[in-house]
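The complex appears here minus one protein chain, its other protein chains still in place.
So, subunit A:
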Amino acid sequence: MVLTSTSSRSAAYLQRSCRTLFAARSYSTNVVDCDVVIVGGGPAGLALASALGSSSVASKKISVTLVEGGDLHKIKSWNPAPDNFSNRVVSLTNTSQQFLKDTGAWSYLDQGRTCGVEQMQIWDGLSDARIEFFAEDLGPEIRKVGMSRLTENFNLQRGLLKHIENLPSVTLLDKTRVQSIRKGDSTDGAWPIVQLDNNQTLRARLLVGADGFNSPVRAYAQIPSFGWSYDTQAIVATMIHPPRGAYEGPNTTAYQRFLATGPIAFLPLSPCISSLVWSTKPALAKALLSCDPEVLSAMINASFRLPHISLKYLNSRILEEHAAGHPITPAKIREEIQWREKVHGFDQHSIYSSANAQSQLGVASMDSETLPPLITSIQPASPASFPLRFNHAETYLGEDSNARVVLVGDAAHTIHPLAGQGLNLGLADVECLSKCIENSLSSGGDIGSYTALLPYAQERYLANHILMAAVDKLHKIYTTELEPVVWARSTGVEILNELDTVKAALMMSAGAQTGPSLDASSAGWTMAGNAVQTLASASKTIGIMGNVVGNVLGAAVKNLAASQDQDTPDYPGILPTLQEAQTVIAQLTDEAQDKRESIVTLLSHINKLKEDIDAISNKLLEKIPLSTACHDAQGELWSASIESALIRLSLLKAQTEREFYNHSIPSTEAGKSTTKTSSKTVNQALEMGYGHLRAQEADMTKEAHQLDRQLLEYTNMLELVEGGKKGAYKQIVDDWAEVKQGTDECLKDLRRLGWTGD
C-alpha cells in the first residue's frame, strides 16, 4: 500500500501503479487509468480495499485506488490511552468478524479494545416485557466467541489501514476529495472520470461508492434512493462505571431498553467502560447535550430504570428548563430523580436506586444482571449526536450511460442503529462484491461490466432490504405515540412475541458463524418483520372486536333501561343493583368506545405503514427479479400472518367471553332472589351480543378461509410457473420469459457493441 497525502507524491505513486494516458485523448490534464476507484475511506471502503488487496486472484490482476476526504494518517496513528474510548462503536457479528479474519485484516485490530458480547438483555420500557439471551444457548462455538464483538470504529479502521499497508496493489489518497465525476468519451468506452481536488483525474474501470449516506458517487450515477429521516437523534457517549462486583458476571452484557422516545443501549467495552447509543427526540438530545455531563449520566441511569411516566415527566422538565435558557443542573435533576424513585417505592439499596451510583457495593443483589451498572461519569468530550434515517438506493448498480458504478455500505443503505446492523450490512456487501469481482476475474470478465456486477446486486439487495424493513418497522412500532399501540404494548403479551422474533433474528445473525450465513440471518429478519405485521393485523382484529363489544353493551344498556321501567314498581329492591350494573356497563361501553376510537386511529396508521411497505416492495419487485425462495417466503409469510391472526382472534374471543361472564355475575348474584326478570334481560342482551360476536367470528373465519384459498391458488400458480409440477402452462411461461429475457440481454449486448446482426 502507498499512503500519500501531498499531490506530487501521490501522482508519482499512481503513475507507478497505474498507467497514464496523455492529452491526445482530448483531456486537458493527465488522466490516470485505474481498475477500481473506491470513493470513501470509512470502514466499508477500507474493508473493500483490504479484501481486494489481499485476494490472491484480485491482487495480481487489478489495482485499487481509494480516495478519502479525511485524514487517514490520523486514524492510522490513533493511539489512545487504554482507558480512553472513542464514542463511535460498532457491534460486529460473527459473520463480519469471519470475513475480516478471512482477508487477514482482523489480526491488525487491537484485540484488547474489543469486547465479546456474552449476554443481551432487551426490554420494553412500557410493559417491562423482557427477553434475555445468552451466547451459550447458541452452542459451544458461539459461547467461546460471544454473540457479537463490540469495538470502536477507529480500531477497525486503524486495523484495516495497517493491513492495507502491506498490500502493494492498493493506493490510498487521503485528504483528497472527489470534486466531480463525469462520463468519459464514448469513443473511449465512456468510463467514469473522477476529478479530484488535487488536480488529479482518474479514469475508472469500476467506480465504487463507499462514500456514506450523502454519496457523491450515487448522485453521479443518478441512482435515486428512497427513505425518510426519523424524527430522532442518536446520542453517543463513553460511559464510566464501577466494575461488576465479585459475585456478578463480567461486563459483557449488552442492554437495550425500548423507551417511547426510542431505544437506549448500553454496549460494554471494558470492565469499567461502556458505550452509549441513545436514540431520542432531537429537542431532548439537544437539551441533554447542552447540560452538564452529570445530568446526562443521571438521565442515562434513570432511563434504564424509571417507569415510562416518570421519564416522560423528567424529559419535559429538561425541555422546559432548556427552553427557559438555563439548562437543568445536576443537583436539580438528581433531586427530581430521587423524588421519583421514592414515589415508585424504589428501595434505596435496590439496583433500581441511583443512590447506588456513587457507592460501590460488594455484594450484588439478586437481579443485578437485569440492569447495566450505574454510570458514575461520562468521558469528557465524548457526548455527541447523529441524526437517524432510513435510506435505500433503488439499485446498487449504475446502468446504461452510468455504467461501471457500484454502491456499498451506507452509500447504498442507511438504517436505524437499534439492531446494530448498519456496518454489518456494509461488510456483507463488501464481502459479496469482492467475491463477485474475483469470480469475474477468474473467467476473464471485465469487472466494470453489468454482467460481472449483477450477481452482487442480486444477492445483496433483497437481503439488505429484508433486514432494513424489519428494523424500520420495529422502530416505528416502538416509538409511536398512538394510544392503541401503546395500549397493546402495555399488555406485554404482544410485545413479548415480538421481542421473541427480534431475538430469533438477532440469534440467527449471531449464530451465523459459518456456512450460508446470510440466508439464516435474513430468514430471522423476515420473521421479525413479519411479527410486526402480525401485531398490526391483530390490532385490526381488536378493532373489529371493539366495535362488537360496543354494540353489545349498547344493546344491553337499552334493554336494562327498558326492563327498569317495567320492573321497578314490582321489585323495588332491584334498583340499586340495576344502577350498579348500569354503571359497570356504561364504564365498559366507554372503555370499549375509547379502545375503538384509538384502534381506528391505529388502523389508519397501520394502513399508512402498509402502504409504505407495499410501495417499497413494489419498487423492489421492479428492480429485482424475485427468486423462487422469495416467493416461497412470501407465501409462508401470508399463511403465517393468517394463522396467527386466527390464534389471536380466539384469544380475544376467550378474553371477551371472560369479561362478559365476570361482569354478569355480580348483577345475577345480587338480583338472584328478587330480580329474575332483569338478570334475564341482562343475560338475554349479553347472549344477543355474544351471538353478534359469534357471527362476526364466523365472518372472519370465512374471510380467513377465503384468504387460505387465495393463498393456495397463488401457491399453485407459482408452482406452475416455477416448476415442481410439470405442465404445459409452466412450459409456456418459462419459454416465453426465457426468450424475452434472452432477447433483451442479447439486444442489450448487441446494442452496446453497435452490432447490427449480420
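Operating definition for what follows: a residue touches a chain if its C-beta (ideal position, glycine included) is under 8 Å from a C-beta of that chain, and two chains touch if they have at least 3 such contacts; residues count from 1.
By definition in this document, contacts and distances are computed from a predicted model.
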I notice the complex is incomplete. Of the names "[RNA-polymerase]-subunit kinase", "3-demethylubiquinol 3-O-methyltransferase", "RBR-type E3 ubiquitin transferase" or "LANO_0F06612g1_1", which is the UniProt protein name for the chain that's not shown? "3-demethylubiquinol 3-O-methyltransferase"
Of the residues A:Phe85, A:Tyr108, A:Phe133 or A:Trp191, which one touches the chain left out of the display? A:Trp191
Name every residue on subunit A in touch with the hidden partner chain. 19, 21, 33, 35, 57, 187-189, 191, 205, 439-446, 451-452, 454-455, 458, 625-628, 722, 734-743, 745-747, 749-750, 752-758
